[in-house]
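Below is one structure; the comments refer to it alone.
One protein chain is absent from this view; the other protein chains keep their places.
Up next is chain A:
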Amino acid sequence: MSRAFLALLARDLRLALRAGGGAGLGVVFFLAVVVVTPFAIGPDLALLARIGPAILWIGALLASLIGLDRLFAADAEDGSLDGLSMLALPLELVAAAKGLAHWIATGLPLVVAAPVLALLLNLAPASIGALTLTLLVGTPAITFLGLIGAAFAAVFRRGGLLVAVLVMPLTIPVLIFAVAATGTALGGTVPFGTPFRILIGLSLAAMVLGPVAAAAALRVARD
């Protein structure tokens, strides 16, 4: 069973990294958002440093949603999903493997790029550390919540908008606590650990609920 899980993980990663797989798309979008922002806001360094974490997180949130609409839809269209739903490996773990592969291909590069891009927004070193940590913990939550929208996109055979509409509201708590945790690094009465622990909790809950809900959505489609 773990062999199948790893095979699916490896296949999806390979597909994402091959030409046209779209792994780099998220990072490029993230880069575009962050680079454009200082031009729009103006050369006020103090303001940039204050709103920087929020900008970076909005960019990461939107970048994480890119490609989710094709996650199950591509497998549904070429018939792979039929095969994937007849295995000893339960559909929940199929969804989890695909989610994990999607996070490694799109979420993890955002975490790696964030410290560099944070310099463009004049973030203090402490903020950069906090931001990177919140992205590492928070982006899996977005991807795994996104699995639900991805499953519906495959079921209804029309994706893009549906994923954004379904998934965005679910990701708002992640955004709130992630930006709050980053903000504590600049001082304030709340310690970093308080919002950060809630963020960890949200992420763990999403990793369990996302695949289960996605598998349920895919099963309903069989009727």
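Here is the rule we go by: contacts are C-beta pairs under 8 Å (C-beta built on N, C-alpha and C of every residue); 3 or more make two chains touch, one makes a residue touch a chain; residues count from 1.
The rule is short, and it goes like this: contacts and distances are computed from a predicted model.
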Task: Would you mind picking the UniProt name of the chain not drawn here, from "NADH-quinone oxidoreductase subunit K", "Transport permease protein", "Cytochrome c biogenesis ATP-binding export protein CcmA" or "Malonate transporter"?
output: "Cytochrome c biogenesis ATP-binding export protein CcmA"
Chain not shown: contacting residue from A:4, A:168 or A:205: A:4
Query: Can you list where chain A touches the absent chain?
result: 1, 3-4, 6-8, 10-11, 14-15, 18-21, 77-80, 82-89, 222-223
